[in-house]
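Below: the structure, in structure tokens.
All protein chains of the complex are present and in place, except for one that has been dropped.
Moving on, here comes chain A:
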Amino acid sequence: MNAPADFSLDGGTLRFTGAMTLSSIHDLPARLEAIDEQPAKIDLSGVDRIDTVGAWLIHRIVREGDVPVEGADEDAAELLAKVAAADQPLKIRPDPQPGFVRVLQETGDATYAAARSLIGLLGFFGATVIGFWGVIRHPRRFRGNAVAHQFEVVGVKALAIIGLMSFLIGIVIAQQGAVQLRQFGAEVFAINLIGRITLRELGVLMTAIMVAGRSGSAFAAQLGSMKLAEEVDAMRTIGVSPMEALVVPRVLASVLMMPLLGFYAAIIAMLGGGIFCWIDLDIPPITFVQRVREVVPITDLWVGLIKAPVFGLLIGISGCFQGMQVEGNAEEVGLRTTASVVQAIFLVIVLDAVFAVFFSSIGWI
């Protein structure tokens, strides 16, 4: 309906025509830039419509050489005055830093953040212990319902996925072990492999990774969004300790559920391995069970069961800690959730290595 914006320059008069609006300027700004002659005056009498963008383009020329404007109707004059009043230098984004300095700064920031996070985690561990102590001293403040709910979320609801995962891992260990051991005619030792590695290492470790991904991240996201919605502050104001109401049930659930889930995972993995042995290696289940009882020392079970609650504690604490660190915006919730999973898995693996050395040195080989 409107003619596109255009201009002509004759005898020092810059004459605009058409609709000077954002939708009809097209390449006008570029063409305006291309004029090198300074106009003596601007004529707006041919303009049908004008919006702030059109007014701004004219204001740019006016600003440069104090060029008088003619033929502006009431609207155009008002718009010109408005954009002139709003003319201010403005940074679009914070100043970027030179690359080298930025790399240095980011390295420093990351190191600092990692150290602070570890110290914070230690502090949070202390606060959790105090929270537990408060609950022990005043058992009436123990939230049975919340704990039971967390048991369900962390433990019961994880049974299916952990079972499936462990079953498949058992099959994979048996299959890979059998392929290698067959070269020495020692396929039957696949049973030693399955029995010992699942009870001692993989059952608990894989469960820890799954729980960190399933529940640790959920803790961080839940507490983080509660923190954003000021629910945590509201609790404090009412006099409810967030440590006791939110953190203790979650940490307790992950500490108590981890050994159960770890043991369950080990048994299911052995089941998977046993089925593979039965089908592929023709070892009947009864022989498999007998052989497992002969070759797997009871200390392997203890190793798994001792590690599991410690891993559970790490997962619960780092999930809750990261959740409580959320501040500012919704993006932070995502970052903290990721951080909680990474931190939990990292610490679990580091501690697993420590445990491996420790148990070997006390003779539980």
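Things worth noting here:
The definition used in the following text is that a residue touches a chain if its C-beta (ideal position, glycine included) is under 8 Å from a C-beta of that chain, and two chains touch if they have at least 3 such contacts; residues count from 1.
FYI, contacts and distances are computed from a predicted model.
Taking the options "RNA polymerase sigma factor (Sigma-70 family)", "NADH-quinone oxidoreductase subunit K", "ABC transporter ATP-binding protein" or "Fe-S cluster assembly protein SufD" in turn, only "ABC transporter ATP-binding protein" matches the UniProt protein name of the chain that is not displayed. For the chain left out of this panel, the touching residue among A:Gly11, A:Pro89 or A:Gly144 is A:Pro89. Touch with the chain omitted from the figure is made, among A:Ala3, A:Leu22 or A:Ile298, by A:Leu22. Which of A:Ala148, A:Ile298, A:Ala330 or A:Val350 touches the hidden chain is settled by the complete complex: it is A:Ala330. Residues of chain A in contact with the chain left out of this view: 21-23, 27, 29-30, 51-53, 56-57, 60, 75, 78-79, 82-83, 85-94, 328-331.
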